[in-house]
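What you see is the complex with one protein chain gone and the rest in place.
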Amino acid sequence: MSSYFGHTFRISTWGESHGGGIGVVIDGCPPRLEISEEDIQADLDRRRPGQSHLTTQRKEADAAEILSGVFEGRTLGTPIAILVRNTDAQPAAYDHLKDLYRPSHADFTYQEKYGIRNWEGGGRSSARETIGRVAAGAVARKLLNVANNIEVLAWVSQVHTIKSDVDASTVTLEQIEADPTRCPDAEAAAKMTFAIEEARKNGDSLGGIVTCVARGVPVGLGEPVFDRLEADLAKGMLSLPAVKGFDIGSGFDAVEMTGKTHNDPFVAGDSGPVTATNNSGGVQGGISNGADVIFRVAFKPTATISSSQETVDMDNNPVELSAKGRHDPCVLPRAVPLVESMTLLVLADHWLRQQALDVLDG
Amino acid sequence: MSSYFGHTFRISTWGESHGGGIGVVIDGCPPRLEISEEDIQADLDRRRPGQSHLTTQRKEADAAEILSGVFEGRTLGTPIAILVRNTDAQPAAYDHLKDLYRPSHADFTYQEKYGIRNWEGGGRSSARETIGRVAAGAVARKLLNVANNIEVLAWVSQVHTIKSDVDASTVTLEQIEADPTRCPDAEAAAKMTFAIEEARKNGDSLGGIVTCVARGVPVGLGEPVFDRLEADLAKGMLSLPAVKGFDIGSGFDAVEMTGKTHNDPFVAGDSGPVTATNNSGGVQGGISNGADVIFRVAFKPTATISSSQETVDMDNNPVELSAKGRHDPCVLPRAVPLVESMTLLVLADHWLRQQALDVLDG
Amino acid sequence: MSSYFGHTFRISTWGESHGGGIGVVIDGCPPRLEISEEDIQADLDRRRPGQSHLTTQRKEADAAEILSGVFEGRTLGTPIAILVRNTDAQPAAYDHLKDLYRPSHADFTYQEKYGIRNWEGGGRSSARETIGRVAAGAVARKLLNVANNIEVLAWVSQVHTIKSDVDASTVTLEQIEADPTRCPDAEAAAKMTFAIEEARKNGDSLGGIVTCVARGVPVGLGEPVFDRLEADLAKGMLSLPAVKGFDIGSGFDAVEMTGKTHNDPFVAGDSGPVTATNNSGGVQGGISNGADVIFRVAFKPTATISSSQETVDMDNNPVELSAKGRHDPCVLPRAVPLVESMTLLVLADHWLRQQALDVLDG
Partner (left out) sequence: MSSYFGHTFRISTWGESHGGGIGVVIDGCPPRLEISEEDIQADLDRRRPGQSHLTTQRKEADAAEILSGVFEGRTLGTPIAILVRNTDAQPAAYDHLKDLYRPSHADFTYQEKYGIRNWEGGGRSSARETIGRVAAGAVARKLLNVANNIEVLAWVSQVHTIKSDVDASTVTLEQIEADPTRCPDAEAAAKMTFAIEEARKNGDSLGGIVTCVARGVPVGLGEPVFDRLEADLAKGMLSLPAVKGFDIGSGFDAVEMTGKTHNDPFVAGDSGPVTATNNSGGVQGGISNGADVIFRVAFKPTATISSSQETVDMDNNPVELSAKGRHDPCVLPRAVPLVESMTLLVLADHWLRQQALDVLDG
């Protein structure tokens, strides 16, 4: 009852960090879409640890296997099940975490909620769970591309205090992928790299912002009043690990603007009204207005740090925690495909929902 | 398929600004809860226009009628239907809006999505729709109070550039309701009042921030991975009119912090582990941790302003719009009960979901 | 969480027999469908008590008011709320039922499940609840007629031991409505009338069968594996009061047939394959195959009878119950529009779901 996302294009993820594997079931994908394991692997590889010196050294192939729903290279209209085996499981590496609660992790809340937890690598709360989302996002990406030429791109726009300067309307995947930081502003990227490596040396970690744009979104996606496009995007983003905030268009900056300057005037476009500015972030009244959908996602600094920390154990006794093992001092570069995936899932769902609404003449 | 919110405590709102009325159906409320029309009216009155000189002068009694689901003062366990009639309908007042698209309103997107729209007072996109949410929120408030002594309070923490200083852990309803701004910092409230009146004089409008705290939330609410507590809160908030952003705990400020200072150390509390700080905002891994749940909601400046604006009509021709009629230069004071309501609905839903999860011994 | 039906064309009913009224919210109806209160009233009048000497004399206008979702005679794409006020409420007439459990009614189970019940006229378990379904069914009927020329007709095919002979492929609404029994076989109808009147005189009641056909259903409706067309029809029918069974096509008669005679051979039709026989009842593998969808619904004899009966009260003491007031000795004639409504709701839902599936070329 908790591991479902979407209404018409609906996914269900499953899996713990350690155990048989991680996976997703996609239900509601239209039939006859060409899709291959390579399509899915391409996005998974962007999420994978060990891509660069900036990210965790945990090495997993994370190879996707399509178990159902695809026949002779095309979707059947039946549920698409995708499995990624866990191959690097080292449960013993987590023995020291079995009885204690890591600060700002989910150990304590899982234990209290469920009365049991898989303490190996975070179990269900591990970011490995997002593999299923990324795999499903790759299918959504294909659908949106074929069906409507919609393009979704995310990038690292800020790490700690280092801000970038990027034109959301023109940035390309190649520019984003050009640097391991996934920041397409080369100057900022260099500073970010330095800051991340400093943080690692200091046993510390950094947060940041991922910005995302969806281009080519047709007018009309989003279902007022509860399933507004921005509401589903917000839910998707806040469901990602380490996310603390979301804003769209002018976002929190709208607070210090006034109506006169914030309102987006309509002007006559070639094929109908368009907005002269985009403080709305491409959404008005919960429905896409044809402008770029653009929003920001705030990530906290990685909770796992190599410096020692005070905490308590399961018996409520103070203990000192010294993190071992592999971790990212900054999750931002690997968060980029996660943000894209949730965006793609939201858009695919709303695009299909609109097909069931726009059925009568007149 | 779009006007539902919640999984186990589920509401469905309906109604346009002009027409027969506005309402809500609450499904899944447990039986035997004492509830009266007065309980509901109390929250509706806080949402109502015309409460003070700061808000729109549209005068509607907005009287709630419980049509079903309550018998002899207690809930039956059957759907609770609540109706508020539209009584101040002046469709003629909207004639000039029939063929044009107001900037940063939903006229254009509704017309494009549905091929039809009720142009009287914004129709379904009017903030009047939130009456149903507030009515349902009042029922959720009663349930959470009886069942778990949970208290939810929101207040205006910022208007334009004017920030307030409020202690979220101790602020009271009385302090919030003491001023028409619903800002419990008297000094800031005075400045806000002045700024709002200046904006009205200038034919302009202001945005701001509502902060919300939920106290007494037990450990364990929230359903990883998609229905995390913060994800459902984010969705609820972004489904409200005029909202542009949401963050929880440290929120966007987390971006410029580092892991060492951001992590919330666990310390031994009297009845189990507690966090020494609350950058997590009361939620870890999507599950409440027993600390105050605290978050912020950013509202844009009201789209309706009395200054004239450039826009286009339905034939894509430029026209000038001069707003008439009643509107708030700043929606923040009236947004407070909306934020509370969505929070109450999320918490009631998750509290009930947890009851169906925590059923086995051991 | 219990008063919803449908996935994309979704309804939510509310209301008790006595109280403010009865209603329904329809969510997901496409915009721009012409609909009026008269369209809805026409179906409600077929459900209404007091239509003939055969049915209960409770006289209620049951006048439908559309509260939202319709503007200038067409649907808006927003939720359609429909209200029917309770006008004939005579709570005092039910005083003698307050503390006892009527045999084969829901008094006992509601009391045990909820710990409270509205004992006036059955409360939520009253057949008055079906008003909301019939009102929604009228909207679905309009949609299916406009969109796909689908026609749904039900009739009374059996009362007690009296069976009728009706050709499902040609029967018309006029033939069905020609007799108060809603049995289009005049000879059988006369016998049914006599039997029902005899039952009334004897303080007894009769059951029967309603048969339903949907003509013009396109190939392809139904969503394997759980939301098969026949599965959703079965659920819809068994959710109606007094229903004890459902079968489709050959139904229970299939049990005594063999594969050689039961299989429906495909033959070449003018525009593609068609089945030479219809033991499948128009559905194969959960999906409509273009043939008439035809099924039967078994209704038990009315639980309320005027003869005295043994039962117990809420304190588990034996008491004798003598029914007072108004009731039908046979619900079959009034059950016809209920069966049609649930069928229409299922078909409208599946027709819309198919629109969201059939979106890619090739």
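Order of writing sets the labels: A, B and C. Residues in every chain begin at 1.
Keep in mind that, in the parts below, a residue touches a chain if its C-beta (ideal position, glycine included) is under 8 Å from a C-beta of that chain, and two chains touch if they have at least 3 such contacts.
It should be emphasised that the depicted structure is a prediction, and the values quoted were computed from it without experimental measurement.
J.: Identify the residue among C:Leu44, C:Ile248 or C:Leu347 that touches the chain left out of the display.
T.: C:Ile248
J.: In the full complex, which of A:Gly77, A:Pro103 or A:Gly137 touches the chain missing from this view?
T.: Final answer for the missing-chain contact: A:Gly77.
J.: In terms of residues, what is the contact footprint of the unshown chain on chain B?
T.: 8, 28, 30-33, 77-78, 146-147, 224, 352-353, 355-362
J.: In terms of residues, what is the contact footprint of the unshown chain on chain C?
T.: These residues touch the chain not displayed: 1-5, 7, 13, 101, 103-106, 108-110, 112-115, 124-125, 129, 158, 160-161, 199, 203-209, 219-220, 222-228, 230-239, 241, 243-252, 254-260, 262-269, 272-273, 275, 279-281, 283-289, 298-305, 307, 309-312, 316-318, 329, 353-354, 357-358, 362.
J.: Touching residues of chain A against the unshown chain: what are they?
T.: 1-4, 7-8, 10, 12-16, 19-23, 25, 27-28, 31-32, 65-69, 71, 74-81, 83, 113-118, 123-124
Note that in this section only the chains that are shown with their structure count from here on.
J.: Hey, which chain is the most central one here, using CA centres?
T.: Closest chain centre to the overall C-alpha centroid: B.
J.: Using CA atom averages as chain centres, what separation in Å is found between chain A and chain C?
T.: Whole-Å distance between the two chain centres: 45.
J.: How far is the middle of chain B from the middle of chain C, if each middle is the mean of its Cα atoms, in Å?
T.: Going by mean C-alpha positions, chain B sits 39 Å from chain C.
J.: For chain A, which residues are shared contacts with two or more other chains?
T.: Those would be 224, 353, 357-358, 362.
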